[in-house]
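The complex is shown incomplete by one protein chain, all other protein chains being positioned as in the whole.
Going by the order they are written in, the chains are A, B and C; count residues from 1 in each one.
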Amino acid sequence: MDLRQIHDVDARIVRLSNIRGNLYSMCLEAPEIARTAKPMQFVNIALGDSTDPLLRRPFSLSGIHPDRGTIGITWAVVGRGTQIMAGWQAGRSVRVLGPLGNGLGIDRLCIDHGLVLVAGGTGIAPLTPLASQALEKEAELQVFYGARSASELLDTGDLGAACMVHLATEDGSVGFGGLVTGLLEARLSAGALGNGRPTVVSCGPKPMLNHVKQICNRHGLPLLVSLEARMACGYGVCQGCVVPRAGGKQGYYRVCTDGPVFRAEDIELGECTG
Amino acid sequence: MDLRQIHDVDARIVRLSNIRGNLYSMCLEAPEIARTAKPMQFVNIALGDSTDPLLRRPFSLSGIHPDRGTIGITWAVVGRGTQIMAGWQAGRSVRVLGPLGNGLGIDRLCIDHGLVLVAGGTGIAPLTPLASQALEKEAELQVFYGARSASELLDTGDLGAACMVHLATEDGSVGFGGLVTGLLEARLSAGALGNGRPTVVSCGPKPMLNHVKQICNRHGLPLLVSLEARMACGYGVCQGCVVPRAGGKQGYYRVCTDGPVFRAEDIELGECTG
Amino acid sequence: MNLSTHIGGLALENPVIAASGTFGYGEEYIKAGDVSWFGAVSIKGTTIAPRAGNPPPRTCETPSGLLNSIGLENPGARVVIGQKLPWLARFSVPIIANISAVSCEEFSELAGMFAKSPHVSALEVNVSCPNVKAGGIAFGTSADMCYEATRAVRKAWKGPLIVKLTPNVADMRAIAKAAVEGGADALSLINTLVGMAIDIHSMRPVLGNITGGLSGPAIKPVALRCVWEVSQAVSVPVIGMGGICSATDALEFIMAGASAVAIGTGLLIDPELPRKVTQGIKEYCESRGIESLQEIVGAAWR
Partner (left out) sequence: MNLSTHIGGLALENPVIAASGTFGYGEEYIKAGDVSWFGAVSIKGTTIAPRAGNPPPRTCETPSGLLNSIGLENPGARVVIGQKLPWLARFSVPIIANISAVSCEEFSELAGMFAKSPHVSALEVNVSCPNVKAGGIAFGTSADMCYEATRAVRKAWKGPLIVKLTPNVADMRAIAKAAVEGGADALSLINTLVGMAIDIHSMRPVLGNITGGLSGPAIKPVALRCVWEVSQAVSVPVIGMGGICSATDALEFIMAGASAVAIGTGLLIDPELPRKVTQGIKEYCESRGIESLQEIVGAAWR
């Protein structure tokens, strides 16, 4: 009886590119992972044979292509591990453990009531596969996406043609001038969603998530958030990546297996670390 | 007052090549080191920013070119550090500390009485700069050089044309069939050196050095040997790289600063480690 | 090549054990790795009452090491015995129950509870947890307290009894001997070293609990020395652990005197490590004509 759903794959880098500045993306040949991965799941990437750095690094899937047998990740260089990865080249193999986390599928609810994605910065990357699936299943979809300036917005590809993408930049260089949460609030107050009660899914920096939560509370919208935390194992055995339960409940959830996607009301967002 | 004779240089790799099998050589731009380095000195090469592996790795200079401002090293891949180095490419910079060790110059004695070099395996590499200097200063020079088979002999370049190079291979594929020490013994016994009392300098595996020592004792020839030892610092501060003193003397010499070249009678060869 | 070994009355087909706290109760592990490569598994440290554990951040990477301050998060002995063990037992791998307590009475009570489970092959008494305030490591730093805790468990538990020691002491041999006198059939070493990290930007400790336990390759030299010392000082078998990430690491521990080895941090990085380590040990032995693992246990001092 093989119970394994998580695979440790020797994945060849098909393509690796520097999007701009400290942002990179790569496409990996990992058919076992691509076959079963759901949007918002992540993988844990080994950095090499050295024991320093010791741990793998977690990255959300920004592309899932079961047909081609490939997955994509998009990352920002913020430390040693992400720097090492930036030095890799197409053709080399890397060990990738995945798919990890609960992920999110497009269910009846989304299809009937629609989906609103709210992304800040690189938070757009993991939402891309979800958006693709929503479009495939013909769920109504709106995307709110904010960054500091036009030059920091990631390319949203075909999304713009297929659905409404509301852009916000803090410096006003493109779209709404201000935070994406400001834009969201403005549109909701203007009744942009009509009478629907779409599910909101948000991914981005913690202050943004907190703000989105307040907005959704105000407008009575169900909210799912994708969290990050320091992870040692990424597959649920160490209990290192916890976030406090909300609503007076004792104890913690593990971001890696109970999440990374949580219903906003289940967790104490204010105390998330990472 | 700057007392520094040892430089930590950010050296550009000018050329790196795989000689064959696990053998590599590279040429480094390190004018400060090339300017003052003596034959048989070595450098300590940093492997990168990771703390695993932690220590630098010591390598003898197989080329010293003050005019071009370059030095050369030749190495065999035997572990993680040498493997990492084999993956480097021309153009990248590496941190190189040197020149280290006592080294050896061609003095009056060598010029008057001649020089015999005895090398085993990759031990030929550090002897090459010494041979070049001897030829420059017109000292009489003979080279004994052995390896397992013809394919394992390193190219001795212009040496063959300029002086006598006696080759030995264990499988008899080139030159004398057997160990280089057998060849040395045979030639000495045949009176190949006439009445001279040349200095013998030897570099290679410990059993070979031990054997050369016996032969030189028998023939009354002065012998200098180049040693290796596990080194932590390579510049004399840690006292980690010791070899016992010979002749009933208490205590140890440091291979990195008292050596790596020793008069054979000063050290307890049988107890060398490394 | 015979890989079987004995741990104080417990026979293992293979010397590789899942270290406590890095395998949970198997539920998540089985999705990523194959439990049958383990000679035995040690479950997450269990206490009588459920514990929520320490506030995050709970982990921090250090040079070749990992700091953790999980704080014995566990659902309590009743849930473990009633739900976790029966589920885990289906894999037919010997289960070592790792237990933690703040008093001898509690240890005795816990042992009694586990004694009633048909699924426990051995008890591992954790007198070395650095991440809980009361009890924990205190039992492991005093020979007298270690003796008392072991005796308390010994009275309530007839099966193989393992005591897990801390390296945070001046003389491990004294503590080890006390555990054996108290009735230990085997010793596990080492638990983590107490360490910490500071974030120079916030100027505060990184871990929510301030200090944590240091594990991983960084501590391997210390762990090997402990196994070397203790295995020569006592006559019971030793389970060696601390930084094992390869067959070579495992062989070092075995030669230092360990009859079995456990993998902790290594499991977090590579769920397939038990297979790689087992196969590597086998290959090493076969290439040298070593027919039984027992031939090389303690080879470095025998």
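Just so we're on the same page, a contact is a pair of C-beta atoms (placed from the backbone, for glycine too) under 8 Å apart; a residue touches a chain by one contact, two chains touch by 3 or more.
Since the model is a prediction, treat every value here as computed from it, not as a measurement.
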Return the single residue from C:Ala115, C:Ala156, C:Met196 or C:Ala233 that touches the missing chain. C:Met196
One chain isn't shown here. Among C:Tyr25, C:Phe38, C:Tyr147 or C:Trp228, which residue touches it? C:Trp228
Which of B:Arg20, B:Arg92, B:Arg230 or B:Arg263 sits in contact with the chain that's absent? B:Arg230
Tell me which of C:Thr5, C:Ser20, C:Ser42 or C:Ser64 is the one touching the absent chain. C:Ser64
Would you write out the residues of chain A that touch the absent chain, in ascending order? 51-52
Those residues of chain C that touch the unshown chain are 62-65, 67, 141-142, 168-171, 193-198, 200, 203-205, 210-212, 214, 216-222, 224-225, 228, 243, 248, 251-252, 255-256, 284, 296, 299-300
In the complete complex, which positions of chain B touch the hidden chain? 2-6, 8, 46, 51-56, 95, 97, 229-233, 235-244, 250-252, 257, 271, 273-274
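Simple rule for what comes next: only the chains that are shown with their structure count from here on.
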Longest centre-to-centre distance from chain C, chain (CA-based): B
If you average the C-alpha positions per chain, which one ends up nearest the average over all of them? C
If you average the CA atoms of chain A and of chain C, how far apart do the two points sit, in angstrom? 36
Averaging over Cα atoms per chain, report the distance between chain A and chain B in Å. 56
Check each residue of chain C and list the ones that touch at least two other chains. 63-64, 217
Enumerate the residues of chain B that touch no fewer than two other chains. 51-52
